[in-house]
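Missing here: one protein chain of the complex. Every other protein chain is in place.
Note that the chains are named A, B and C in the order they appear, and that numbering of residues resets to 1 at the start of each chain.
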Amino acid sequence: MTASATKTEHGSDLEAFRAEVRAWLKDNFPPALEGIVPMMEGGADGSHAADLATWRDRLAERGWGAPHWPKAYGGAGLDHAHVRALAQEMGRVGAINPIPLLAGMGVTMVGPTILEYGTDDQKQRHLPGIASGKVRWCLGLSEPNAGSDLASLSTLAEDRGDHFVVNGQKIWTSGADISQWCGALVRTDKTVAKHKGISFLMLPMDQPGVRTRPIKLISGASPFCETFFDDARAEKDDLLGELNDGWNVIKRLLQHERASQTSAGGPGGKKKASALHEVAKRYVGVDSAGRLDDPDLRSRLTRHLMDAAAHKLTAERIAAEAKGNPQVSAAASIMKNSATGITQARSELMLEIMGQQGFGWEGDAYAADELAIVREWLWGKAISIYGGSAEVQRNIISKNILGLPETTQKG
Amino acid sequence: MTASATKTEHGSDLEAFRAEVRAWLKDNFPPALEGIVPMMEGGADGSHAADLATWRDRLAERGWGAPHWPKAYGGAGLDHAHVRALAQEMGRVGAINPIPLLAGMGVTMVGPTILEYGTDDQKQRHLPGIASGKVRWCLGLSEPNAGSDLASLSTLAEDRGDHFVVNGQKIWTSGADISQWCGALVRTDKTVAKHKGISFLMLPMDQPGVRTRPIKLISGASPFCETFFDDARAEKDDLLGELNDGWNVIKRLLQHERASQTSAGGPGGKKKASALHEVAKRYVGVDSAGRLDDPDLRSRLTRHLMDAAAHKLTAERIAAEAKGNPQVSAAASIMKNSATGITQARSELMLEIMGQQGFGWEGDAYAADELAIVREWLWGKAISIYGGSAEVQRNIISKNILGLPETTQKG
Amino acid sequence: MAALNEEQSLIRDQAKSWVTEQAPVRRFREMRDARIETAYAPEAFAAMVDMGWTGILVPESYGGSDLGYLTFGLILEELGRQLTASPLLASGLIGTSALLLGGSEEQKQVWLPKLVDGSAILTLAVDEGPRHAPTKTALTAAKSGGGFVLDGSKAMVLEGMAATAYVVVARTGGAAGSEDGLSLFLVPAEAKGVSRSARSTADSRGYADVTFAKVEVGADALLGKLDAGYPLLDAILDRGRAGLAAEMLGTASQAFDMTLEYLKTRKQFGRVIGSFQALGHRAADMYSGMELARSCVEAALQAIDSDADNVAELCSLAKCKMGDHLHLVSNELIQMHGGIGMTDEYDAGFYLKRARALEAIYGNQAFHRERYARLLGY
Partner (left out) sequence: MAALNEEQSLIRDQAKSWVTEQAPVRRFREMRDARIETAYAPEAFAAMVDMGWTGILVPESYGGSDLGYLTFGLILEELGRQLTASPLLASGLIGTSALLLGGSEEQKQVWLPKLVDGSAILTLAVDEGPRHAPTKTALTAAKSGGGFVLDGSKAMVLEGMAATAYVVVARTGGAAGSEDGLSLFLVPAEAKGVSRSARSTADSRGYADVTFAKVEVGADALLGKLDAGYPLLDAILDRGRAGLAAEMLGTASQAFDMTLEYLKTRKQFGRVIGSFQALGHRAADMYSGMELARSCVEAALQAIDSDADNVAELCSLAKCKMGDHLHLVSNELIQMHGGIGMTDEYDAGFYLKRARALEAIYGNQAFHRERYARLLGY
């Protein structure tokens, strides 16, 4: 449906744009990067570092790192149809836009929020760095004793005239150790109800009052850090949104996060994820009728593949219904939980299919892609926890979409 | 374990008792009743009415209608080991004790509660009639607007000196239209918190102030009624337990109910429930390796059979751990939900296995046992609702067994 | 909901208001209580014919409007909401599809206008046993003179009492269990040797067992190719499955809406029961499941309309996901309503009973999981 709608509305303009992209890619995309997904953790593919830097700079030059952003802020000012076309053409040659990944939470979360809540000055100072992929951002939201209950945070920002002094501790600050800026949720008024005294501050990481410590996870090294603020300084000019209105800013930011987490599938990093049933045929074998030689597994595999198909069709339907005018929708919670469930189920099935060969931690007994299986499986346990846990998403659906009475606070 | 424990503790006494039972059964059990389960609805097997009456009276004469009750109240004063032996010997010849079924809720719920809470006078007046199967009881607990929230009942009993006058409406009064007595939960004090002003009254059904109306269910005719009290009369002597202490009486009674609902399996009525996998082989067929010709069904069937086996083993373990001294235990909620889940899953599988042939409502196109399938399936939907819904049982486990904070009232 | 064009939106709105006003579930109850043998109200079907619904798949040259399967699905969804009984699915979609896919020009000219104007009701007679198994067809069609003689019987034919003709799946060769050797025939219900009897089922809808005792038909009764009818049958069945899935979507939507409404109004322990988090989370999961299932159903209908090459895969996906979802929702409908949902006075039981019928027809979830795996080659 989408394809035909697009054709009618944009017609030949879009076709011309596609041709332009194709030509540009031919000249500018380093073929060695075909299918290479730069991991947020960085360095996973050190061998491609130079190519990646070149590719990133060329994309940024065209504004295609954040193509839907206004040109004034480093984007290309493209509408949704053109953004899709760009993505499709890039996908066709295996080119991946590294900027949303390289820049930490910049393009997917902080940037869109600055676009909505920022002053002109803030947009000009911060957005181009994000769009170019040169300035990395982390987010200081969770605190050790808060978890899903963000609003109970205790990191304090005291007003010192032209700046704030920040004290406290954040956790799960992804990429904090490699970021230049941090978007932090801080308490600016202790005298009011907990949601009401919170503000959103942007502060530079390179200052004496900020210290980070990486967190080791059950899956091994991780992008996450603990971040400590000891008399850290944030300028008044870097308050995003109104003072004590940080709760609304963060709600919006989290909607952007959910919207970015709704695609199901592993964390990528491979040229092409193998179809699970093909992997199963390889490890499990087939019977004389060509059926997987484990009927119980086969049946559960089918359920999973059907779930994945339904998810994909739903994502397409949401896009088609939005008719080229996508927005952070109520569907985000549904899609986040669906994506989570499918990704985790896929990992569990992969583990089951590969047996002991999918359970290696290190060593020569395992191929590299076999070793990745168990780490992905463990890492995947986090996706139903962060960015609003599965339970929080259910609360949101129950309350905001279905209109059932509040269950989170009182019930 | 039980078998050997029994042998050591009771030794030859028990063996002698078994021999006595066998001999007695040979003389007294009408062979035509072998395997016949008299349905609570009555009349399902009108052809056996005379035999059933004889059999019931003979059992009652020996006190074996309620064998664990004291002899003074119509029981046989047997300990648990002897009760089990009696049941096993009866089971061996396909003899079923109709009294707990015929007498409505008498032997399983009202009787045990009277044994605990009743005065001597109440025990003497009420228990023998129950034990003999001649006096039927119904229970007036739920009300149309109360559901699982029993304590919000509004049927009122006013004190008139030597008696109460009762006004209100009860629902789900099973067997009310064929019962002589009713155990009713009524409000005797409106001025206190809702649990505190409730009493448990026993009142005769054969009086002008009591009227009943059968309820038709989605499965067809049912034993349930609506029961209306318009200035009904209950004697003060028939107050069970203390005035305004009915909540404790009913909690105990409901534990007895749960304990009686923990066996998994259909509502009976057939000579012998066929093993589900044998039915499946008949309707679905097998492949050349002898496997059910529907691998997806086969896998789910196995899960179900395993669940049923686990339930059975757990019931046996609970009995063994109680070492011949069974009591209403914390396990009742677990076992009720497990039994419910297994019974409902069995019905769903049966429907699936038999396809259209298990979906008939009436007519010659279906055999009698085929027609029973769909009714049992529909009726089975009630078992996770009545006697404390599945949700209420989970609340009980969560709060009373696991010690998690109250979720029912506040959260 | 798929992005609809203006015409589709209009038809959907028309269907919604007609069903709500003229054919609410109360009418289904009346029909059931009246024990009508064909199990639908003739005036309701007549109204559908008047609204042009029987012609939605039919090209204009044969008297239809040629609006396609997605549009037909919108109507079925609304009918499913109120359990409106009629031969619309069996004849207007399945019988009509059989002719569109397999009919010769002559057959189309003879049959399609009659199907559109409601003077003919054509349904598919495929299964012979209690479970859906097209390849197990044993009814034989033997060549005889210039035509064929059909001998055998069919079970649980949809709207089999109302039908004026059947598309009969017969074995003209090959062994039982084989896809080879199947052929399809158009057989009038009044043909000599055809007899039928109504089934009384839990969902109170119209099914018949039909016996074909040495029924003679001409060569022109053959629909599609001799001995190679299986691909045609499979395509007809897939259209039926997509249609059933659309009806199921409506039935599940209504069951969910009833449940949600009850959660919002029923009070226990001093508050509405929808405020209990455990129920709220279950409701949230049901809502999510509905959105996911809906996408599958609409994708299947659209794939048929656009003649995509993955129609079979999507139809199995839609029937299976929708079946699983309806199964869950129909059970939760009863459980969350508690005792009231168990009474015959309340409508909940109708939805539960209809759910299991819809799940079973033309392949239950297990059937379609098996088929999906085979289509994907593992």
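Quick note on the criterion: a residue touches a chain if its C-beta (ideal position, glycine included) is under 8 Å from a C-beta of that chain, and two chains touch if they have at least 3 such contacts.
Remember, predicted model here, so these are calculated numbers, not experimental data.
Q: Per the definition of touch given earlier, which of A:14, A:37, A:215 or A:243 contacts the omitted chain?
A: A:215
Q: Residue-wise, where is chain B in contact with the chain that is not depicted?
A: So the residues of chain B touching the missing chain come out as 1, 5, 277-278, 280-281, 286, 290-292, 298-299, 301-303, 305-307, 309-311, 313-314, 316-317, 320-321, 323, 331, 334, 337-338, 391, 393-395, 397-399, 401-408, 410-411.
Q: Mind pulling the chain C residues that touch the left-out chain?
A: Residues 276-278, 280-281 of chain C touch the chain that is not shown.
Q: For the chain that got dropped from the picture, name the residues of chain A it touches.
A: So the residues of chain A touching the unseen chain are 142, 146-149, 152, 171-172, 215-218, 220, 283-284, 294-297, 300, 351-352, 354-363, 365, 374, 378, 381-382, 384-386, 389-391, 394, 407-409, 411.
Heads up, the rule we're going with is that only the chains that are shown with their structure count from here on.
Q: Chain A to chain C: how many Å between their CA centres?
A: Using C-alpha averages as centres, the distance is 42 Å.
Q: Hey, how far is the Cα centre of chain B from the one of chain C, in Å?
A: 41
Q: Enumerate the residues of chain C that touch no fewer than two other chains.
A: If we look for residues of chain C contacting two or more partner chains, we find 276-277, 369-370.
Q: Going by the touch rule set out above, which residues of chain A reach two or more other chains?
A: 291, 298-299, 302, 410-411
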